[in-house]
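A quick write-up on the structure given underneath.
Heads up, one of the protein chains got dropped from this complex, but the rest are sitting where they should.
Up next is chain A:
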Amino acid sequence: MTAFVSPAAPAVRDALDALESESIHIFREVAGEFDRPVILFSGGKDSTLLVHLAVKAFAPAPVPFPLLHVDTGHNYPEVIDFRDRLAARLGLRLHVAHVQDWIDDGRLTERPDGTRNPLQTVPLLDSINEHRFDAVFGGGRRDEERARAKERIISLRDAFGRWDPRSQRPELWNLYNGRHAAGEHVRVFPISNWTELDVWRYIQREGVELPSIYYAHQREVFRRDGMWLAEGPWGGPRGAESLELRSVRYRTVGDGSCTGAVESTASTLDQIIDEVTASRLTERGATRADDRLSEAAMEDRKREGYF
């Protein structure tokens, strides 16, 4: 290994270095204090970043946590392929909870609009119980949404998985209090303080591999509620909606029924960073139908146990 040239002042000042060190500190605290942590992993850029940071936190030892994917079945094949390759490359165990299984045995009912994003909460909570996970890492960031801005880095959930924003523990210095009773668990958000632009800049700096759908590509899409949706088992196009070939990319990866693509020709990280810098819409506002439902859509889902 070659040593770094030591800078004049070794204290961490660069924003990305500071954020990386903070995230690594959080991973190590949880590894030290919890028995059965798990990383919630969708194959999206934020959870891919989580895994990258976890690798850096424990190298040269392996990441001491498995991965959990709550699979709505409304996927992009590129993302599932990416997910499986990443887990195999790092030697990580991957648990998959298929929403379809919950629908098949009647524990969940398909929604009339075909969206399965809200249906992820029950399989998530059931999987947490089944595997007795006591700390669940998620890629939530406080800059995404107003309710998330009030979220703690380590956030207690009761036996029903509920978040109570009015009785959160104060979070002081970098001393995290993860104590919980049997049956309770914590959600951990190591990239709480990152912005969307930080994520992209860091992905570029570190050469982190992402699923190809984050880069501009030609895809048959149709217009619904001001978003470009791809054809799929979730229904559509219907009525007057029609498929057109467009150059698009995804800013978030979620359930295919409610995650839209944005028109884009950005096919490199430099171009994506320019596009994100110039963008006049938040990533959730641009591409997530589930957050447009009401002013408090995210708060309500978080209270019920969603991420």
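In this section, a contact is a pair of C-beta atoms (placed from the backbone, for glycine too) under 8 Å apart; a residue touches a chain by one contact, two chains touch by 3 or more; residues count from 1.
Criterion: contacts and distances are computed from a predicted model.
In the listed set "CcmD family protein", "sulfate adenylyltransferase", "Electron transfer flavoprotein subunit alpha" or "ABC transporter permease", the entry agreeing with the UniProt name of the missing subunit chain is "sulfate adenylyltransferase". When the full complex is taken into account, the listed residue touching the unshown chain is A:Ala15, out of A:Ala15, A:Ile80, A:Val208 or A:Ile273. Considering A:Gln100, A:Asn177, A:Ser212 or A:Gln271, the position touching the chain not shown turns out to be A:Asn177 (whole complex). In the complete assembly, the contact with the undisplayed chain comes from A:Asp198, out of A:Asp71, A:Asp134, A:Asp198 or A:Asp255. In the full complex, chain A contacts the hidden chain through residues 1-6, 9-15, 17-22, 24-25, 28-29, 31-32, 55-63, 89-91, 142-143, 146-150, 156, 165-166, 168-175, 177, 179-181, 192-193, 195, 197-198, 279-282, 285-286, 295-296, 299.
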